[in-house]
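Worksheet for the structure shown next.
For this depiction, one protein chain was excluded, whereas all remaining protein chains were kept in their positions.
And now, subunit A:
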Amino acid sequence: MDTQDHNLKEPLEQEGLTVTQGVTTAVPEPPILEPEDDDVVPQQARAKRHVPEWFEVIWSNRKARVGLILLLFFILVAIFANVLAPYSPTDISFGPSQMPDSQHWLGTTQAGQDVFSQLIYGTRTSLIVGALGGGLATIIALVIGMVAGYMGGIVDEILSFFINLGLVVPALPLMVTVAAYSPVKGPTIIILVIGLTGWAWGARFKRSQVLTLRVRDYITSAQFAGDGTLRIVFREILPNMLSLTVLSYISAAIGAIGAEAGLEFLGVGDPSTISWGMMLYWANNGGAMITGQWAWLVAPGLALAAITSCLMLINFGVDALSNPQLREE
């Protein structure tokens, strides 16, 4: 371990340089995790107990810091949407299909709604769908994947069977089918459909991760020491999969946000929902292509990309959490 750290120092310093030039500009180097001497780190971390250590590790990663700030920005926009939006997103009293001007920064829809106000309100839908849909999928994936991977034998056979089943049923067509026929429309049913159909991928990844972890020496020694199955799974294996779990939660949230947009774009959502996917649907079906309203078409996609990349940036920091080799300090 010690030799590895010494080997790492040079490239890591290089990485620090390139990233400073590339992404963030005026963020000063945090003094906490500057490991010229390895012994200093735990002392200072102990002194700063009021800030959780995991947060420090994530925060010390520049990419993740940008991601966290962006996420905070999106959350604030979602909370204060009614204050920030210049008009009501459902107000149809403006002229239809206007190009962007000083009154309507992104123009108006073919029904005469303000596109910019819809964009702001749409943040709410995406954040909620991402948090809940991704959460549901991750919980199911974690339980099934870990149990299958560790238990092996007949339990693994049965659970893998369900994982494979979940994998081979094509997700989006299945979601389209269920959502299209559901008597209730709107984000709630979409969250449920995403959560219940989107877990198989994560479960398979976690299963294969456990499969390679459980033959490691420290697991064998824990088994010889007489530790129970639950203790081994949660105390020995789970900490090694923590980043993978948080990573897959954030990935599942990204997937959920994308799936919601896709479903609504295909027209199986509630047409009165204010969301970025529905905006794309109306832009595509409301003649934005023919009238040349680029802003109406471009804005929701960039918003979706921004929220997705902010989550991915956070993932870089989470990766560093359980894998010290990826830390940037």
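To be clear about the criterion, a residue touches a chain if its C-beta (ideal position, glycine included) is under 8 Å from a C-beta of that chain, and two chains touch if they have at least 3 such contacts; residues count from 1.
Keep this in mind: contacts and distances are computed from a predicted model.
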item: Absent chain [UniProt protein name; select from "Peptide ABC transporter permease", "FAD-binding FR-type domain-containing protein", "histidine kinase" or "Phenylacetic acid degradation protein"]; value: "Peptide ABC transporter permease"
item: Among A:Phe74, A:Trp201, A:Tyr249 or A:Trp282, residue touching the chain not depicted; value: A:Trp201
item: Given A:Ile120, A:Met278 or A:Leu304, the one touching the chain that is not displayed; value: A:Leu304
item: Omitted-chain contact residue, chosen from A:Val51, A:Ala111 or A:Leu172; value: A:Leu172
item: Positions on subunit A contacted by the hidden chain, ascending; value: 4, 11, 14-15, 18-19, 22-23, 63, 157, 160-161, 164-165, 167-174, 176-177, 180-181, 183, 201, 204-205, 208, 211-212, 215, 254, 258, 261-262, 265-266, 280, 283-284, 288-290, 292, 294, 297-298, 300-302, 304-306, 308-309, 312, 316, 319, 323, 325-326
